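Working notes, structure below.
Complex shown without one protein chain; remaining protein chains in place.
Presenting chain A:
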Amino acid sequence: MLALPLPCGSRVRLAQGLWLLSWLLVLADRLELLGAAYLLAQALGTFLAQSCHFPAMPQAVLLAATTALGTELEATSASCASLDGVLGSGGLLVAALGLALALSAGLDIGLQESLGAALAHYKDTKVPGCIQSNVKGLYLTDGVPFSCCNPHSPRPCLQSCLSDPYAHPFFDPWQPNLNLWAQGCREVLLDPLQGLAGTLGSMLAINLLLQVTVLLGLRYLQMALEGLGRDLDGEWETQGYLLPGGLKTACLQRGVPTGQRLLRCPQKRPLPKRTCPRPRCQGGGAGGADVENSAPCWEEATQSQREKMSSSASVAESAG
């Protein structure tokens, strides 16, 4: 499926490109780790209600980035075992990306809840931890704590009797003035957190794209190198591909039910036929060896490939 001829030069360039991409991914993962750790610290440090699930997002990003870091370091050596690792970490990244998109909305509500609770318990300075709320007689005033005062005001701060226009000379509470801070704490806390979460989400998306590219490249390189057989320094052209047959044959191979099979009850799978291992890469001599002869040998050779090989063999016999 999606076969691509890869001469020696292209193979080298592909390997080099993959190596570079892997190191770029390592860098991106490190940045993501830092960003997620910072976001987690910010989210846990500010007022966030216990019911808010937002901290799960930076935690997921931390996990995904750590796993991806490990697999990408493997991928820099372009080993075949790293292919599975890349798949696994890619899955984690998708999960983290999904969480980033879903949980950002919950941040606003979480902050609202927690700030409301914090203000309600502002007075409870003697009762840390388990909090008692006083329902029977709330002492409400039209005043604010001194920390609401805006130092940029030209007038000494007016904290009490704010709704009474006659309480303070020349003060009109309904006119805009610099007496108190005009913004609410929720929007001041929310904006940077949301911005950071958005940045982290877009970094995750880019990371995922790069991982998919690396995955495809590694698969092509692996298939092309297998075609060389034992002689890895061989300079002839080999084929790189994603799957040896079509998608359907690959699913059948792995026992994944396709199409009609999905509707039927699971049947007993026929035992795979074992064939004798074919000698590898015998036509290796001068330059252009047959592509078919240098194809890798599979333990469970598919029908189509076997037919191709037998037909080419007969052609060679008749020519020779």
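As a convention for this text, contacts are C-beta pairs under 8 Å (C-beta built on N, C-alpha and C of every residue); 3 or more make two chains touch, one makes a residue touch a chain; residues count from 1.
Following the convention adopted for this analysis, contacts and distances are computed from a predicted model.
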The chain that is not shown, which UniProt protein name from "Peripherin-2", "Large ribosomal subunit protein mL50", "Mediator of RNA polymerase II transcription subunit 20" or "Signal recognition particle 14 kDa protein" does it carry? "Peripherin-2"
Sole touch to the unshown chain from A:Gly45, A:Pro145 or A:Pro176: residue A:Pro145
Identify the residue among A:Cys8, A:Leu63 or A:Cys157 that touches the chain left out of the display. A:Cys157
Residue ranges of chain A at the interface with the undisplayed chain: 125-126, 145-147, 149, 151-152, 154-157, 159, 168-171
